[in-house]
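Entry: subunit A
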Amino acid sequence: MNTKIFHGLVIFIFAILLLYFLWVIVSSQQKTEVRVGYLIGDLHHLPFFVALEKGYFKEAGIDVKVVGPFEAGTVEMEALATNQMDIGYVGASPAIIAAARGVNLSIIAGVNKEGSSLIVDKSIDDVEELKNKKIATPLPGSIQYILFGMLLAENNMSYQDIDILPGTIKPPDMPSTLERGNIKGYIVWEPYASQSVVAGIGKRLIDSNSIWPEHPCCVLVIRNDFKEKNPEIVKRIVEAHKKAIEFIKNNPIEAKKIAVKYTKLNMNVIEEALPRIKFDYSIEKNSIRRFVEETIKLGESEVVKPIIKTEEIQNITEFVDKIVDLKFIS
Partner candidate 1 sequence: MDTKIKIFNLSKIFLDKKTDDKIQVLKNINFDVNVGEFVCIIGPSGCGKTTLLRIIAGLENLTTGKVFIDNREITVPGPDRGLVFQEFALFPWRTVLENIIFGPEIQNVSSMKIKKIARKYVKLIKLKGFENKYPKELSSGMKQRVAIARSLANNPDILLMDEPFGSLDAQTRNLMQEELLKIWSKTKKTILFVTHSIDEAVYLGEKIVVLSARPGSVKSIIKNNLKKSRNRTSVKFVKIKSRIEKIIEREVKKSY
Partner candidate 2 sequence: MRMLYLIPICIFLLLWEIVAQLYSMPNFLPTPIKVVIAIKELAFSPGPAGLEWAGELLGNTLISLFRIITGFCIAALIGIPFGIIVGWQKSVRELITPIVEIIRPIPPLALIPLAILWFGLGSSPAIFLIFLGSFFPIFSNTILGVKNTSRVLIDVAKTLGAKEKTLLVKVVLPSAMPSIIAGLKVGLGIGWMCLIAAELTGTNSGLGFMIIYYYWTMEAAKTIAGMLVISLIGIVTYALFEKFEDTVLSWRETVV
């Protein structure tokens, strides 16, 4: 009699536990939680920080889970591809590369234009003088890497003339590495460019808008399966994003305070850096197409090591049409 009751009890408890676990799993699938990623200390992603601080997402009924911050765009895209996040603030370049490799994503809004600089040791006055010096860039495939390639091409140089360190040094470490003299220059997104200028470590040799005026920089990227399943949510997210950009334009002082909080850098660095960034939620297909063309061209002419090959994108126009989805920003 006793053993039977005991066995019965054990089975009963197991069943309860099992049901409980199943319930937890099922219910967590159904949350309208949106996982959003961004890049570490990237001042370009200020609209995201503002939207979080001012509660625009919450107002729109979106439950945002912050994923990251990521150290680089391609790493962020891998997380997107493996379903670790749904939407990302990221450079256009890593997004394009991921799409070329077969990741199913769309670019649904712009985040900013311009806002990167080539910072060098104070003794350097000219791009020519960069020959054989150690220059750090973010990961190969980042916008800054491509822009740097364009700069080299303009000056009839290639990556083989430079001791280039792509991805080896993380952007937050670039100013201190320059200070120690381990590198002679670096190209990176704000605020890490201005950080060196303000600290007197280096000087601005060239701004990214001098290399390519109005170049697109960061964009809002989404996984296609998420986009197709939740068009309503996506619309609301883009709306919140637009609102945040408006806020930055109209409230620079408060925006800067939010920037300090999220980048953990001083106000004077933010003051120097923020005016150099053009926040804009629009995207032009032509600019994206130019990006693809430049990336392929630079690789083929061996100015930089090839990132995207022509075989991967048969028809650039079709490719751009496929990945740029403008319906949410209209």
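Heads up, the rule we're going with is that contacts are C-beta pairs under 8 Å (C-beta built on N, C-alpha and C of every residue); 3 or more make two chains touch, one makes a residue touch a chain; residues count from 1.
In picking the candidates, the idea was that all candidates are chains of the complex that A comes from, given by their letters.
Since the model is a prediction, treat every value here as computed from it, not as a measurement.
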item: Given options 1 or 2, the chain of this complex that touches subunit A; value: 2
item: Candidate 2 contact footprint on subunit A (complex, rising order); value: 72, 74-75, 77-78, 81-82, 97-98, 101-103, 134, 139-141, 160, 163-169, 177, 180, 182-183, 302, 305, 307
